[in-house]
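This is the structure I have questions about; it appears just below.
Chains shown are a subset, placed as in the full complex.
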Amino acid sequence: MKQHVHQIAVHTHGRRLYDVTAQVCDWAAAAGMATGLLTVYIQHTSASLLINENYDSDVVADLERFFKRLVPDGDPLFEHTIEGPDDMPAHVRTALTQTHLSIPLVNGRPALGTWQGVFLYEHRHAPAQRKLLLHLIGE
Amino acid sequence: MKQHVHQIAVHTHGRRLYDVTAQVCDWAAAAGMATGLLTVYIQHTSASLLINENYDSDVVADLERFFKRLVPDGDPLFEHTIEGPDDMPAHVRTALTQTHLSIPLVNGRPALGTWQGVFLYEHRHAPAQRKLLLHLIGE
């Protein structure tokens, strides 16, 4: 049994979902393991992770429409406003989605379903550099 | 240290939570490990996973009532409508719940709490065959 750890930096430029499927899966496949468990971890609290459909780009656009309506920027409900009107909504969106994903590795590759992609969900409007930590255990 | 992988097919017939606790836990217990980590992964984007109360069936019915109100079918907000009025809501519900669950295995069994059950949450109305991937590592 072996482990591998790797860090990926993703430069984001505005609020939307960024497809990181290839970066994540190619790294995991390159480890040369047959079977294992891949964990993707994001070291931030205003950006998150998500597995969802990556075939039709309408889907990720609609996901953003939904979250924009559910957690509006500048909502007077929030008292934590010193970092801007999109900061507290970013923390709520992070709470409602994922900070980590675990995907079994089968036959040498992460066993995503046919329509599944791995996304980094940037919730802030300003450009940012986001760090993902990948952990793989298996043999 | 060893690993086991197993795929389960669940035939769903309409939107609701399906209790898969016994299927998942019996497979994990049959591996004969004392301690480990069980990961349940669903290879779909319009059905998801959830751990919640499985004692009183009112709870899962109320969960569905809540999600139906939060993410209504046919919501004019959505542009991705070609797969039906329940498709985009299904992707949003999946984003708000889980695609993977990790449960420690202790004393040979997944260490669920007294009232916890493992559920597949089908978000589409049409019948479907859903695939769950189970991964167990431990000894």
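For clarity, chains are labelled A and B in written order, and residue numbers in each chain start from 1.
Convention: contacts are C-beta pairs under 8 Å (C-beta built on N, C-alpha and C of every residue); 3 or more make two chains touch, one makes a residue touch a chain.
Every value quoted in this text rests on a predicted model; they were computed, and no experiment measured them.
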Open item on the list: Beyond the 2 chains sitting in the coordinates, how many copies does the whole assembly comprise in total?
Closed with: 3
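What we mean here is this: only the chains that are shown with their structure count from here on.
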- [ ] Starting from the mean Cα coordinates of subunit A and subunit B, work out the distance between those two points in Å.
- [x] 20
Task: Residues of subunit A that touch subunit B when the two form their complex - done: 1, 35-37, 50-53, 56, 58-59, 61-63, 65-66, 69-70, 96-98, 101-104, 106, 111-116, 137-139
Task: Residues on subunit B engaged by subunit A in the complex (per definition of touch) - done: 1, 3, 5, 37, 39, 41-46, 70-71, 77-80, 88, 91-92, 94-96, 98-100, 102, 131, 133, 135, 137
